[in-house]
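Just one protein chain is left out here, and the rest sit where they should.
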Amino acid sequence: MPGFLYRAPGGTSPQRRHLTEPAFVRWGLIAVVLGFLALFLAVPLATVFAEAFAKGAEAYRSAISEADALSALRLTLLAAVIAVPCNLLFGVCAGWAIAKFDFPGKSVLTTLIDLPFAVSPVISGMLFVLLFGRQGVLGPWALDHGMRIVFAVPGIVLATIFVSFPFVAREIIPVMEAAGRHEEEAAQVLGASGLQTFFRVTLPNIKWGLLYGVLLCNARAMGEFGAVSVVSGHIRGLTNTLPLHVEILYNEYNYQAAFAVASLLALLALVTLVLKTLAEPRVQQPLVSRVRQSGLEAWE
Amino acid sequence: MARRASRRSVLPGFRMTMGFTLLYLSLIVIGPLLTLPARAASLGWERFWSVISDPRVVASYRLTLGASLAAACVNGVFGALVAWVLVRYEFPGRRILDALIDLPFALPTAVAGITLTALYAPNGWLGRPLAARGIAVAFTPLGITVALIFIGLPFVVRTLQPVIGDLDAEIEEAATSLGASRLQVIARVILPHLYPAWLTGFALALARAIGEYGSVVFISGNMPMQTEITPLLIITRLEQYDYPGATAIALVMLLISFVLLLTINALQGWSARRLAN
Partner (left out) sequence: MGIEVRTLSKSFGDFAALRNVSFRVAPGDLVALLGPSGSGKTTLLRIIAGLERPDAGTVLLRGEDTARLGARHRGVGFVFQHYALFRHMTVFENVAFGLRVRPRRLRPSDHEIRRRVGELLDLVQLSHMADRLPSQLSGGQRQRVALARALAVEPKVLLLDEPFGALDARVRQELRRWLRRLHDDIQLTSVFVTHDQEEALELADHVVLMDHGVLEQEGSPEDVVEHPATPFVMNFLGQVNIFHGRVEAGKGIFGPLAVEYPAHAGQNARQASAYARPHEFDIARTETEGGLWAVLREASGAGPLVRLQLSCADGNPLQVEIAREPYRTLQIEPGERIYVKPRRVHVFVDAGDGI
């Protein structure tokens, strides 16, 4: 239960419950909340699948195994497979630099990392068009080298990296900061190299936060629409990711197929939620045990 | 007074990790961002102003900001209720519901977009009964607001949940033993604790709503001067290869986002100070 994680040590007093509102108020509020969430969460979620199967299972299967859909799937996976490890590496490096060292300008750094969150996805995509597009800053240079970036796969990958890169870092940095430096310093004194220290000491402590961040990063990478839409050429079978393919089908009034493909993405979202829920308590646990230990003053 | 490496820490790898971090950020974030001012500057002030004050563009600002504000307010109210109910009450399905709150966060925006449109279109499952009562949702600003409520839902809930969870039972007991009614306890003792986090969640929902594209562009109908959101206008300019025009509009949006980001950071700082012991 949240809020009772940080019980002061000492004393065996049993769990105390909060004073609360009278029963009719409670159930009234629960009803209101359930109604609101049903309307805004449950109904849309059900609709995706209802519409996807509106013409039966056969139509569903053909929609998701259609050639263009499959190549969209491939492109989506490709973007994710590149973006997630890159961002993972970045997150770990940024986490190490920020959490284990002191230097001026740390807050500027963390603000920069948070930037993609503040920027509209459309603008994110636009940045790459401005950079690598035909009239872009590096556009002519790219063309000269025979590289097509915008309106081609590399642009999509870059845009995907941009919108999803903060996730791993934002999850890892607080976990690493909470873990402190003592253990790594102890490892150093005992003679471990930097990499040994990282893999044997740091990594086990942050593994759940890492997993959590990777999950979110992946969900965003696979599901990004706005930024990729700007950068892609919308060329069927070539530069369309799954979300873009959904858009194309929808604009062609091919609703059932659009929802069929969309349902794959919805499934991805659900799987992400399930894994996230499983990982969440374990992300907090190292924090809890450290708070308890410092409360017991066992170390200091 | 230069900082010497020996003072930073015993641990190795600072140069390497910091170097990589900065390199990555430069390539992915700073570089792209720097093209913006350059591009906008090439417009010249006169044209810049005419682009961003074009009636169609101004209408889009009004729509985007107005709908985002309305959606953030709705999320502010209902999000607080949701957070309270999820933290304080026990009922069947609570845990599943708690996990589901993040759905708008995890669901690709395009999926949300087409689903909400299908739902609220005049022949949709929810759209039909509403149309019968004369309420049109899809292809109107109302529809845009509904979509923005959907994607902003997790923000208020998730920022409030930990704060509500950390509320000390004894504070409420003390207030009650001093003679306060439940309503007085909530108004005078509990809510003041929640204000900073509440505002932060509101600001986050607002910031997300302003920049939102995928969830909104399907349900909005995209009628000029009426249901065009600002991100759409940026895309329109880009498709016409009017890069400077797109940049100009984007700068205005970025300015608003930047101000919001600063406000959010300030609010989070205020929140931390308020609740510090």
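Letters A and B name the chains as they come in the text, with residue numbers starting at 1 for each one.
The rule we apply is simple: contacts are C-beta pairs under 8 Å (C-beta built on N, C-alpha and C of every residue); 3 or more make two chains touch, one makes a residue touch a chain.
Nothing here was measured: the structure is a model prediction, and the numbers come from that model.
J.: Determine which one of B:33, B:71, B:163 or B:189 touches the chain that has been left out.
T.: B:189
J.: Would you mind spotting which of B:59, B:73 or B:180 touches the chain that isn't drawn?
T.: B:180
J.: Contacts of subunit B with the missing chain: which residues?
T.: Residues 168, 170-171, 173-181, 184, 188-189, 192-193, 274-277 of subunit B touch the chain that is not shown.
Rule of thumb we're sticking to: only the chains that are shown with their structure count from here on.
J.: Which residues of subunit A touch subunit B once you look at their complex with the stated criterion?
T.: 1-3, 16-22, 26, 29-30, 32-34, 36-37, 40-45, 47-48, 51, 89-90, 92-94, 96-97, 100-104, 109, 111-123, 126-131, 133-137, 158, 161-162, 165, 181, 184-185, 188-189, 193-194, 197-198, 216, 219, 222-226, 229-230, 242-244, 246-247, 250, 255, 258-259, 262, 265-266, 268-270, 272-274, 276-277
J.: In their shared complex, at which residues does subunit B touch subunit A?
T.: 3, 8-14, 16-18, 20-21, 24-25, 28-33, 35-36, 38-39, 78, 81-82, 84-89, 91, 97, 99-104, 106-116, 118-119, 125-126, 149-150, 153, 161-162, 164-167, 169, 172-173, 176, 182, 185, 207, 210-214, 218, 231, 234-235, 238, 241, 243, 246-247, 250, 253-254, 257-258, 260-261, 265
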